[in-house]
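Every protein chain except one is present and positioned as in the full complex.
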Amino acid sequence: MYLHVGIIGANGYSGIELIRHIQQHPNVTLNLIVSNSTSGKLITELYPHLQNIYEEQLQTLDVESIADQVDLLFFATPSRVSKDWIPAFMEKGIKCIDLSGDFRLKSAADYQKWYKAEHTNGAYLQEAAYGLCEVFAEDIAQSKLIANPGCYPTAALLALIPMVEQKLVSTNSIIIDGKSGASGAGRNPSLATHFGEINENVKAYKLGQHQHIPEIEQVLSEVNGEPVQVTFSTHLIPMTRGILCTIYLDLLEEKTTADILSVYENYYEGAPFVRVRPEGTWPATKEVYGSNFCDIGVLVDERTGKLTVVSVIDNVVKGASGQAIQNMNLLCGWDIQTGLNQIPVYP
Amino acid sequence: MYLHVGIIGANGYSGIELIRHIQQHPNVTLNLIVSNSTSGKLITELYPHLQNIYEEQLQTLDVESIADQVDLLFFATPSRVSKDWIPAFMEKGIKCIDLSGDFRLKSAADYQKWYKAEHTNGAYLQEAAYGLCEVFAEDIAQSKLIANPGCYPTAALLALIPMVEQKLVSTNSIIIDGKSGASGAGRNPSLATHFGEINENVKAYKLGQHQHIPEIEQVLSEVNGEPVQVTFSTHLIPMTRGILCTIYLDLLEEKTTADILSVYENYYEGAPFVRVRPEGTWPATKEVYGSNFCDIGVLVDERTGKLTVVSVIDNVVKGASGQAIQNMNLLCGWDIQTGLNQIPVYP
Amino acid sequence: MYLHVGIIGANGYSGIELIRHIQQHPNVTLNLIVSNSTSGKLITELYPHLQNIYEEQLQTLDVESIADQVDLLFFATPSRVSKDWIPAFMEKGIKCIDLSGDFRLKSAADYQKWYKAEHTNGAYLQEAAYGLCEVFAEDIAQSKLIANPGCYPTAALLALIPMVEQKLVSTNSIIIDGKSGASGAGRNPSLATHFGEINENVKAYKLGQHQHIPEIEQVLSEVNGEPVQVTFSTHLIPMTRGILCTIYLDLLEEKTTADILSVYENYYEGAPFVRVRPEGTWPATKEVYGSNFCDIGVLVDERTGKLTVVSVIDNVVKGASGQAIQNMNLLCGWDIQTGLNQIPVYP
Partner (left out) sequence: MYLHVGIIGANGYSGIELIRHIQQHPNVTLNLIVSNSTSGKLITELYPHLQNIYEEQLQTLDVESIADQVDLLFFATPSRVSKDWIPAFMEKGIKCIDLSGDFRLKSAADYQKWYKAEHTNGAYLQEAAYGLCEVFAEDIAQSKLIANPGCYPTAALLALIPMVEQKLVSTNSIIIDGKSGASGAGRNPSLATHFGEINENVKAYKLGQHQHIPEIEQVLSEVNGEPVQVTFSTHLIPMTRGILCTIYLDLLEEKTTADILSVYENYYEGAPFVRVRPEGTWPATKEVYGSNFCDIGVLVDERTGKLTVVSVIDNVVKGASGQAIQNMNLLCGWDIQTGLNQIPVYP
């Protein structure tokens, strides 16, 4: 199988990272890049680093002409855009992988509550597979619409699901303390991502209001078999790439760090992108920089019995574009690592 | 009253920050600066930014000659140094403010466990006042030996004590997620603070092993009247100055964010260095940069009932040298703000 | 003498830095802060770090009402604003210190060429004193309108003038390589100052087109007695504060580093804010962070005979608001250091 693909919203950071990965993928040609706000420009005018590598012109979003040119579309658009376009493409038989939050929640009411917009195509919410590759591979392989997970949910869920699924932890005291680099906010300038405001600074933001809360809870509830609520805090860190989640859990029965590590190792056996760290060590975001890895470290504190789990990803790769490629690989029955063998850039 | 003071360990970041503050203090003269490892050098050889401001020579640590020249000494030495020197100075009537961890724990056994060294002068542990100025002002005013709090404990305790003292939260599920800039590790080069390892990186470190754990627990237990254990995690952030603690608490009865804010406002009425932030806003470390403030923000999540408290300080000022000056002011009966009116440097 | 002052454009980084310095100035009260774009808001809504320090409301720019309340106005507005307002205030007897570029060039034609706007009040260009305090103190003391120098010109001219004035260097081969932190571009969000674009990045910008070129050349030409052209390049560095200029000069006769250093030392004798560094050492921007210093280092390369001069400032202080305070001190006949004794914040 060989695919012709397109990127809607190619002018953002996730879009550009899709280009990087698609260029290194042997089974795919990038046939078109689309951005209504910058259509007509060469991508190299916006991103000179692509000179000599990929120099195409950005197109406008026209369903008819696009549908003729591609087998699959990546939507790297901001929230509240893809919901109005994906159905039209699906009706024409185009597979869609949506990197935005528009098809992640199963309930249109939840969508409205957390994304502050009506979901006019709510019926499609049920069709979308949630693209957390290591957990829902079978669903993904059979779907035509994949909701690529959010960056924080990817890091949090990969750390939480083995514990929740195996009923090892209390599900009413889960605390997730997330720290993210600024690229997660995209390329659109704002005071919140102005250099002078981010550099030499750490701040909490959106506490209790982050749209990734219902996404995390929906997946954990499904895995758990009954509703789960989490406390989830997000912090902006003076760096470009990377998310680290520190997760605090109450064990339901006494376990050692080694016990818990072996649960993770078993759960992620055969999952090449999840690396469980040896006892006594902790992952750092730089150790997955530019790559599709999610690294996990664990401690059962002997004094308190509390379980702490730390997970890290590159938010633009495993938290967005890399995972989208991984989803495409699943969808096409290709080796999951195809085009994703980038080694972390260190230092 | 007018004091002549000295700094032992003046060649580190806390030492240099003491010089900055003492130079702006109207009632104090800095009579001598001491560093065994760099004695004989001018401080400007190590810190050229002090040219034209303070250009003295570093001395060796000699009890006899130093005791003749000062009324009070600041120890800005690494852990495991001041315990062997402070008693000799106290016997000569010199007041001591210790910025290291050597006199913070009341139990010599705890000290040995967490600092991996025997405390040969354990008797002095009982004499030391714990210098958290906003909470223990009376003790401090009457003491001759002050254990200046650790940087993380300062940020964590100022956020926790109003809740614990007033029995508003469960004391067996306290979680403190700390994030710190790299200056907290001092000026001594190591791989852990090498630029290439810190920049564009976030990492967890010392989980379950940080020597600030027993310090926080000791103070909370005292305030609570019975033992408190905490879960405390620390993370290194790619910035120089600043600590942010995100604290997760279970309320013992239903409260709103406004209720909790008014508890903090009442508790810190008359405490000029603690600023409680308006509902819906969160503090950022840059907003206290270079100043002695501790800023606190609060949320009671309506969905989960969980209380989240965020506190920020400049670890080198309120978390070290600024608080040491504040302790000196208390000790001398001066206005607590004397020499500490630095406005945060923003941006 | 005691002044009541106001700040027009108080919502920008220079405005906020003026507030920091005025709050520490014993002879001045800040009577009003003005910003048309954010009028009606409390300054603490925009800058929470000012809580408990300065919490006033931003006003609209109304000449009549403002003129009644102040003796002197600081204009911390973007280019192309103050030229339309300052004349009205001057006619009412209000002294003005303009931090923008609107009154720095003597020629309205030059202004039009470099600032891309007509200078409708060109007559005032002749009245304005160029506020480079260490060089033009007499002019400044007698003026009612002071054009506060640009950030790059401050760093470049303090390094160049002693050499040019004393005819030690060729004036047709001056090269200035400038490096600046991002705060120089102000607080208005744009792609050019978006965190993801600045962090882990160095770029050249505006080569051959920077509006500081004519400013530097005008002053050097005046000092030289005949026209001087310079090659001036600017680079954006991933930091918030600081400018470093590396200047390359051809000596007209053979000199040693020591010879040149003594020229600088003599020139800046009695100038407390210019610090000449000892032979063999170079200044760093962090060594003047948050302070009004300009530090200068010098090398005559024995191999090539070339003279290299390096100067550093904090662009927001000596390159903007600190120098504006210094100009106010000159204007009022106060000690030049009044309110400007901030010690560099290190690290």
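Lettered A, B and C in written order, each chain numbered from 1.
Keep this in mind: a residue touches a chain if its C-beta (ideal position, glycine included) is under 8 Å from a C-beta of that chain, and two chains touch if they have at least 3 such contacts.
Keep in mind that what you see is a predicted model, and the values were worked out from it rather than measured.
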Touched by the hidden chain, restricted to displayed chains: A, B, C
Touch with the omitted chain, as defined above, among C:P283, C:G319 or C:G339: C:P283
Options C:L244, C:L261, C:V274 or C:V316, residue touching the unrepresented chain: C:L244
Which of A:E217, A:E287 or A:D301 contacts the chain that the document leaves out: A:E287
Footprint left on subunit C by the chain that the document does not show: 173, 175, 177, 179, 181, 196-197, 199-205, 207-208, 229, 231, 233, 235, 237-242, 244, 246, 248, 282-286, 289, 297, 299, 301-304, 306, 308, 310, 312, 347
Where the unshown chain meets subunit A, residue by residue: 13, 16, 19-20, 23-24, 47-53, 183, 187, 199-200, 240-241, 272, 275, 277, 281, 283-284, 286-290, 295, 316, 341-347
Interface with the undisplayed chain - residues on subunit B: 13, 182-183, 187, 189-191, 193-200, 238-240
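Throughout what follows, only the chains that are shown with their structure count from here on.
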Interface numbering overlap (same over half, different under half) for subunit A and subunit C: same
Geometric centre distance via CA averages, subunit B-subunit A, whole Å: 39
Between subunit C and subunit B, distance of the C-alpha-averaged centres to the nearest whole Å: 36
For subunit A paired with subunit C, centre-to-centre distance based on mean C-alpha positions, whole Å: 45
Residue numbers of subunit A (touch at least two other chains): 196-197, 199-200, 238-240
